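These notes concern the structure reproduced below.
Yeah, one chain of the complex is gone here, protein chain that is, but the others are all in their spots.
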Amino acid sequence: MALDEPLELSKGAIGGKPPTPPQVEQRNSRVALLFLAPTIALLGIFLVYPTIYTFALSFNRGRRGEFTQWVGFDNYVNLFTKDPNFIDLSKFPPSGALFNNILWLIFYTSIVIFLGLVLAVMASRVRYESIIKGIVFLPMAIAATALAVIWTFVYHPDPTLGLLNAILGIVNIGPISWLGDPGFVNASLIAVGVWGSVGFATVILSAAIKSISSEILEAARVDGANEFQVFRGIILPMVSLPISVLAVTLAVNVIKLFDLVYIMTNGGPGTSSRVIAFTMYQESFPGGLFGKGSAVAIVMLLIMTPIMLYNVRRFRTSSVV
Amino acid sequence: MAKFPRFLTLPVAVVMLISACGGGATPAVPAASGPAASTGTGASQPAGSAAAGGEITVTSLWGGAEQENFQKVLDAFKAKTGITAKYESNRDNYATVLQTKITAGNPPDVAILPGIGFLRRFAKDGSIKKVSDLGIDVAALQPNYAPGILEIGSVDGQLYAIMVKFNSKSTFWYRPAKLSAAGVTPPADWDAFTAALGTLASKGDKPLGLGAKDDWTLTDWFESIYVRQAGPEAYDKLFSKNGDWTDPSVAAAVKSMTDVLNDTNVDGGIKAALGRGFVDGIAQAFSANPKADMYYEGGFVGGIITGQVNKAAKLGTDADWFDFPSINGNKGVTIGGDVLAAFTTKPGVKEFMEYMTTAEAGTVWAGTGAIISPVKSVDVSVYPNDQTKREAAQVANATAVRFDGSDLLPGGGPNLGAELQKAIQGQTVDWASFQAQIKTAWDNE
Partner (left out) sequence: MSGTSDALAGAAVGERPQTLSGRIVRALNRTPIHIALGLVALVWLSPTIGLLVTSFRPRSDIQATGWWEVLTTLRFTTDNYAGVINSQGMLGAFINNIIISVPSTLLPLLICSLAAFAFSWINFPFRDTMFLIVVGLMMVPAQVAFIPVLQLMKPFGFTNNFIGIWLAHTAFALPFGIFLLRNFFITLPRDLIEAARIDGASTLGVFRTIVVPLSVPAIAAYGIFQFLWVWNDLLMALVFVQNAANNPMTRQISTLLSQYGTEWNLLAAAAFLQMLVPVLVFFSLQRYFVQGLLAGSVK
């Protein structure tokens, strides 16, 4: 089939060695402009202009989301000094939306990648590989609103209704209020996020692992390397580039995370599960404080910038750009 | 400051409501599209006369059964005026939908606003039309309401919205059979209440259901306690711009609240309650398989019991309510309600707003049993069951009626419900920080 050909191409291209950068084929700015015109127009209107607008609005009262009254740095000062729900460093461990997002960044990203890698390796050794991958990928097809319903029946604090507490009840633990206890709520939400994203990581990493030639693996084993050494010495280095691209994609998405928190806990109990994007939304729309919401958005962009810069550097070193 | 008087006038409203419920005063209904009314004082163009066959959009966050009940009112409006009021439900993200529709130039013609904080925001934003801008004679509306009711929809002394429905929030729901089996009579005051909790708890079951994941159930608890314990005047001050949340009365009310809302009394414990929604909390006491004996929330709980939680349940025998226990002899009643506001002056809007002030509309709506009508001349007999009749009478007979305080707080402020969620877990609430935030929010309004 014609389809198989590009598949082979793509596999071949993954084998660790950086691909040759495309050479100068044709220097043609006018043609390029034609190809890029719709992109430039849409990105300009929908992303670049609103970002500039938001930056300006973060120095304004922002009634109705419009420029109504300039307030200097008030929104930022307010955010960092008067809003313990955004960041509270006065006690240990710190709390607030910013801190929660850091928890998400660390745990969600690393667990998704770890599980994705483990599953990809394990699945490649069985005949029902595609079924397993299909199963872990299934959550990607589920709307966030449906996720809330699904997990309600898992996390319900009443052991007669919540699956998890019913299971714990068998061994006489709990019941635990997964979404109602501030000590558990972030972990519970992160677990849902992980459940939703592992499929994506598995699929990508599985494909990367398959591109490693079996001769290399064989040779290592013949030389007496055990499975763990093979994994550490060969597989891990070979998939480090896909892992880092995946990590950046996940990190950017987790900082923008909104729906899961909004739908499952609305930031509660109290404000224990708020994250940055939730705060931005909460301040702007229900709160009507568009200036403060914009300040949150700008803080969010500032946090993401180093991650993006790392991404860019990574491209450079792998000479893809 | 201009908002303050409405709290003072509210108790008077109650006195008037009594007479309203008792007598059958004829309502002073401004005739729809009356020529006198359309000589409006408004700055923008007054609404034209009746747009028979016209269409306006009405939006609120009601769906399901509530929507069906409200649709009956809209149908009656259509039958009377020929104007179609098309209903749009926006259950989620209500503020977002409203704001984005306004920004894009598609505001709903009329919207039901949940909460006065909302109303103030959109009024101060200039997004809502004054009632007088529609060509409605505000003074002519006054006789339809007890004094103080219309003021609830006022911002800075101008009438922007009209209260169209409310519910008592001082109804404490219980299982009559369970209480009498335990030898407990519905407690009248706080001491009797805590004693009753002790008796019920000693019989094995945890007495209270609680769905604290919906944090407004906690603000209702707090408000009901505060208005009784600190008194109506302190309540008025607290929920106004001059409120001081560091006042000891706040911590005292929270203390009383956590004295009863704790692991000893709440079925399943506090942490479980924080993961449980409002309706699931009702189900703890009133499902076919109940564990708890009592559940505190507003008058609308009755409809949820029979409509959602246990369709076999009968009000009066399986579920009934007593007055939220008095504290220090104070019996003030808190109410929650929704106001109707116009976002355009399109033909038909004026007619609709006027219609909603009539006993006719109030009667249709009250007849569904879902709401209590603020319109004076809606006869108490239209309420379909004893529980709603008593609810209307409770509000009418109260010595003090106060509007749901958390609905009065500015939208951009800190979340009182979230702080109370912390409090019932035994965490100390930083009221000084709360005060600083809410001050900023009031100043920013």
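Each chain carries a letter (A and B) given by its place in the written order, and its residues are counted from 1.
Heads up, the rule we're going with is that a contact is a pair of C-beta atoms (placed from the backbone, for glycine too) under 8 Å apart; a residue touches a chain by one contact, two chains touch by 3 or more.
Keep in mind the model is a prediction, meaning the values are calculated, not measured.
Peer 1: Among A:I113, A:I204, A:M264 or A:L289, exactly one should touch the missing chain; which is it?
Peer 2: A:I204
Peer 1: Of the residues A:I87, A:L119 or A:I176, I need the one that contacts the missing chain.
Peer 2: If we include the chain that is not displayed, A:L119 is the one touching it.
Peer 1: Of the residues in chain B, which ones touch the absent chain?
Peer 2: 57, 61-67, 86, 88-89, 91-93, 96-97, 99-101, 103-106, 214, 277-280, 283, 287-289, 300, 304, 308-311
Peer 1: Even though one chain is hidden, which residues of chain A still touch it in the full complex?
Peer 2: Against the left-out chain, chain A lists 2-3, 5-7, 9-10, 13-14, 19-29, 31-33, 35-36, 38-39, 42-43, 45-51, 53-54, 64-66, 119, 121-130, 132-146, 149-154, 156, 160-163, 166, 195, 198-200, 203-204, 206-214, 217-218, 221, 226-227, 230, 235, 241-242, 245-246, 249, 252, 255-256, 258-259, 277, 280-281, 284, 290, 294, 297, 300-301, 304-305, 308, 311-312, 320-321.
Convention: only the chains that are shown with their structure count from here on.
Peer 1: Where the centres are mean C-alpha positions, what is the separation of chain A from chain B, in Å?
Peer 2: It comes to 40 Å between the two C-alpha centres.
Peer 1: For the complex, which residues does chain B have touching chain A?
Peer 2: 93, 95-96, 99-100, 102-103, 121, 124-127, 212-213, 215, 268-269, 271-276, 280, 411-415, 418-419, 421-422, 425, 430, 433, 436-437, 440-441, 444
Peer 1: In their shared complex, at which residues does chain A touch chain B?
Peer 2: Touch list, chain A to chain B: 61, 63-65, 78, 82-85, 155-158, 175-182, 265, 267-271, 281, 283, 285-289, 292.
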